Structure formats: C-alpha cells, structure tokens
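The complex appears here without one of its protein chains, the remainder shown in place.
All chains are identified by letter, namely A and B, in their written order; residue positions are counted from 1 within each chain.
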Amino acid sequence: MPLRYLLQRVGAFFLIVWAAATINFAVPRLSSVDPVREQMMQSVAIGGSSAQSMDEVIKSYEKRFGLDQPLWKQYARYIWDMARFDFGVSITRFPTRVSAMIFDALPWTLVLVTVSTLIAFVLGSLFGALLAWPRAPKFIHVLAPPLLTFSAIPYYLLGLTLIYLFAFTWRFFPLGGGYDIGSSPGWSLDFIGQAVRHSILPALSIVLASMGFWALGMRAMMVTVQGEDYVTLAEAKGLKSRRIFLRYALRNAILPQTTALALALGHVASGAVLVEVVFGYPGVGSLLYSSIRTFDYTVIYGLTFLVIVAIGVATLILDLLLPKLDPRITYHRR
Amino acid sequence: MVATAEAQPATGWFLRAPRALRAYPMLAVGLVLLLAVALMSVIGPLFVEKERVNVGYAIPDQRPSREYLLGTDTVGRQMLAIIIYGTPLTLKIGLISGAIGLSVGMIFGLVSGYYGGFWDHLLRGAADAFLTVPGLLVLVVIATTFHGGISVTTQALVVSALAWMYPTRTIRSQVLSIRERSYVQLARFSGMNGFEIIVREIIPNLLPYLAASFVGAVSAGILASIGLEALGLGPQNEPTLGMTIYWSMYYTSILRNLWWWWAPPIVVIVVIFTGLFLISAGLDQVANPRLRNRT
Partner (left out) sequence: MTDTRIDLGPLPTATPTARPAGDRETILEIRDLHVYYHTSRGPAKAVNGVSFSLARGEVLGLVGESGSGKSTIALSLLRMIKVPGRIEQGEVVLDGRDLLSLPEEAMRLVRLGEIAMVAQGAMNSLNPVMRIRDQIVDSWKDHDAGMNRGETEDRIADLLRWVGLRPEVARMYPHELSGGMKQRAVIAIAISLRPKVIIADEPTSALDVVVQRQIMATLRRVQEDLGAAVILIGHDMGLMAQSVDRLGVMYAGELAELSPVRDIFKDPLHPYSKLLIASLPSLDHKGKLRGIPGLPPSLLNPPAGCPFHPRCPYVMDRCRVEAPPLEPKRPNRLAACHLYEEEAIGVRR
C-alpha cells in the first residue's frame, strides 16, 4: 500500500483526535464559570471526600488551569495530558484516577460492542442482500417486517423491552450487570461464563436493533449493483445463480456498505452507551451515566475523548482495510 | 387497481393524491402514523387537563384502570396525560432540529457541491469529521456544561448541532450529479449567474432529496434528544418522552413491574420512528424508480 495513502489516513486520524481534544477543552470554558472547578469546590463543601487532599487537588488544578494562566499555556498542558491519557482524578470518587476507572470499564464495552456490531453487520448485510435477490428463498421476505420494525427503535429501548420480557417476566437471563452479584472479576472459567450470560441480552438488543439498518443499506446497494452491466454479462455467461450472487453482486455491493460502517461507528458508540445504562453493564456507558449524575466532569471529559480516539482507531482500521477489498482504490483518494 | 382512479376526472391534485399515495404505500403508511401521533397531541388536551401531568396529582403507582387509563407513576403523575402533553414536546424538538439540519445542510451542500474547490474541501471535510464523532457524547459534554437547567428549545438547539452532516453529504452528492446535466450547462452558457442557477435549476430537482434529508434530520434529532433525556440531561420539569423513561429507570420501574410507566413512551416512540422510517423509505422510492414495487 503506497505510503501516501497511509499517511493521509493516519493524518486524518490525528486531526480528528486533536479536534476532539480541543472541543473538549473549549466547551467548558465557554460558559463564564469553570464547571470543573465549581464541582470540585462543591464536593469540598459537602465534605464527602477527604477535604484536605481535595484542597491540594484544587490548588494543583488551579495552577494548571486557573484563570491566572495564559490560555495557550493551559491549552498546551491540556494537550500534553491528553496525549498521555492523563485525565486527572475523579471528582466524586476522589482520589481514583480517571484513566484507571476508564480502563477498567473499557474492555467490557469493547468486547460487547465489537462482537455485536460485527454480528449485526454480517447478518444484516447478508439478509439485505438476499432481500434484493430475486432468486432467494421465499421465507426471507417474511422475516423482513419484524426486523425492519426493530431497526426503527433506539437500541436501548429495545433493551428495556427485552429485559422486561426475558429477564423479569420469564427468567431466562439475568437482570443486568456484567456478572452475578457477589462475584469478583477474575479470569476463572466460571466468571467468564457469567460474563457471557450477562452479555447476551445487551448484545441481542444491539444486534436486533442495528441489523435492520445494515439490511436496508445492503438491499439498496444490491438493487443498484444488479442493474450493472457486469451482472448482466455474468448471467449471459451462464453462471450459476449462487456464483453471480456472491462473487458479482454481493462482492461489489459490500464496498460502499463497508464505508457506511466506518461512518456509522459514532452512532454505534452512542447507542451502545445507552444500552449499557439500561442493563447496568459495567462498561464505559454505565461509567458515563454515573458520572453525569454526579457531575463528575473530569470523568466525562476523559471518557468522551477516549471514545473519540477509539472510534478514530476503528475508522482508521476500516479505511486501511478498504483497498484490500476494492482493487480500484489503491492509489487515489476517492 | 388503476380502474377506479381513472374513472374520475383528474381535477386537481387533491383527487390525484390518493392515487399517488397508492403508488407509494410505504410513504402513505408512514404519513398516516405520524399524523395519528400529531393528532393525538392536538386533540388529547381537549380531553385531559394539563394538571394531571404534575407531580402529586394522583395516587401513585396505580395500574391502568377506568379512572387512570394508563395508570400513574411513582410520583403521582398520570401516564395518559404525560403521553399527551409530552409527545408534542418531542415532536417539536424533532422539527426544530430537522429544520436547522436541513437549512444548514442545504446551504453547505449547495455551496460545496456547486462551487467546489476550497469550500468543498472545507465543508465536506468538516461534515465527515463530525460524522465520525459519537454524537451523543459530544452532546453530553455540551449539555452537562449547562448544569441541568435546560429548556426544551435549548435542547433542540443543542441537538441540531449534530443534525446537519448527513443532509450536507446527501445534498452535496446530488448537486454534483445535477450540475453536470445538460440543462444546467446550458444555463451556465447562457449567462445565468450561480445563484440563479441554484435556485431555478438545481433546487427543484433536489426536492425529493431535501424531503428525505429533512425526515432524516428529524429522526436523528429525536433520537439524540431522547438519548440525552434518558441519561437525565433533558429539561427536568417537562414530561418529555425521554425524561419519562429516565424517571422510570430512576425509580426502578422494571423491578417493581410498573410496566405502564415505561411501555407507553416506548410505544409512542416506536410509532414515531416507524412512521419516519417508512416516509423516508417511501421518499427513496420516489427518488429512485428502481426501488419501487413492480406490479
């Protein structure tokens, strides 16, 4: 793969990350009061956490971000911190470092979201492709309306319904959390088994709710591709229907579909966050939820930044994967 | 199918509309759904007084009964009233963000697609960049800065900040293809200036895409606002659908089997989204004849 393409893509990645960090920096400073400082003061006033060390934290915070510092200096320090994933300490759960909290929660989310999204993408695309193929088995069309209705619902609302039905009314699955109450996380087989059982409903919400979206997109792409000359010629060559479907139609339709995946990652992340909240799943989403309720700004900002970075990485991977799929786009940027 | 429509004299679009709708069943059903929801918001207040929405109005935790048609929640609000008075708020947010998203998207898309060059790179790059960002999180960052005191209109504005990207992209790519068509070239050669061409030649051909983008932006707006509200970041005192869900989770309605608290908002949301979705699928068929159902 030519260097220029690689550099372009990586450059775009860093650009986005930098822009995200900057927005994160700018937004709280737009309002007249610095919310972080306000919140810190508040928690001192409440006296919940050790007031003395909090005082020190506030002092060191002021030294870095206080109003006596020139803006560019604050900004520079901030960017430097972000680059090292140093997000400071949590205001409410003082003195825990924000990065520690996030990295504890991150694996849960990564696994859940990656697996669910991949399953939804593959199944949804296949389903959509079959919907558009005139020689597909008839039962496919029967499955379409329910799946498409599901896709109109936000993930987490579907999750709520699933919890009610399958965890509360019929006790097939646990009610929430990442593992059974009372267990402690570890690498034991038993724990992993619990983790899997607890992930099924959340994963199901994501898969059912997003499958329809991929199916629709794929169906539209397949309709377009089927009108192309090379599909006509494929049929005129007397190829078997399955070969035309897989190697001529699907293979070409999957390209814009993959691009769509890269663009949809932000949306997927947002949805996943809410799903975790609904299920009390111990990932990044629940962390966000709890920090919103307590206005733990440092956690909120650190989290947002990290998620943007994660999405950037995922997009970069997909971008680098695309030329492998489409031999036409090796050399120039579309 | 054709017979009945042909028999009547085609006097005006009013008579022709039913036939057009029959050609696009999805569009028709979608419109009907949304109309039903809107109707409920308009007619409902005639039957149910606004006070029923207030905390402490009724006996809490009541199952649906003849007196409380949809039951009551833990703080004594009547669910039916909440649905009737809360839905229009959600719709309002959707419309505002749809309008803003479409307007900005139209301007950006037209400028980017028609004039190209620097503007194209800038606007398109910005749109792509903003798309990769997880919208909800950015909104969370913005919303938390307000420290909780947010009104419905403010929330609509916040949500609109992320509603313009898809319209921009869609409109831009359509403008690019329309720009190369012969009648536009002809207009350019005959001396029309850019602005005139845009208004007279390009926009009329964009109408199905404008409509589709609007619907998309409304959808995205409602989705984002419900998401924000479900996290507790919406207008605290208004009975919007999202806030209702937030409160229902806050008071653990699932474990207490208060299904009438969280189910009605979900049903209304599903109806709204299904309606929007069908409308946009129907508009897709209008724009792209190949997607139509063949008789």
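Structure notes:
We adopt the following convention: contacts are C-beta pairs under 8 Å (C-beta built on N, C-alpha and C of every residue); 3 or more make two chains touch, one makes a residue touch a chain.
Keep in mind that this is a model prediction, so the values were computed, not measured.
In the complete complex, the hidden chain is touched by one of A:Lys59, A:Lys73, A:Arg247 or A:Arg293, namely A:Arg247. Shown as candidates are A:Asp81, A:Asp104, A:Asp180 or A:Glu228; the residue that touches the absent chain is A:Glu228.
In the full complex, chain A contacts the hidden chain through residues 228-230, 232-240, 243, 247-248, 251-252, 255, 325-328.
Following the convention adopted for this analysis, only the chains that are shown with their structure count from here on.
Inter-chain spacing, taken between the CA centroids of chain A and chain B, is 23 Å.
Residue ranges on chain B touching chain A, taken from their complex, read 128-129, 131-138, 140-142, 144-147, 223-224, 226-227, 230-233, 245, 249, 254-255, 257, 259, 262, 266, 269-270, 273-274, 276-277, 281, 284, 290-291. Touching chain B in their complex are the following residues of chain A: 15-16, 19-20, 23-24, 27-28, 30-31, 35, 148-149, 151-154, 156-157, 160-161, 163-164, 168, 175, 216, 220, 223-224, 227, 262-263, 265-267, 269-270, 273-274, 277-278, 288-289, 292-293, 295, 297, 300-301, 303-304, 307-308, 311-312, 315.
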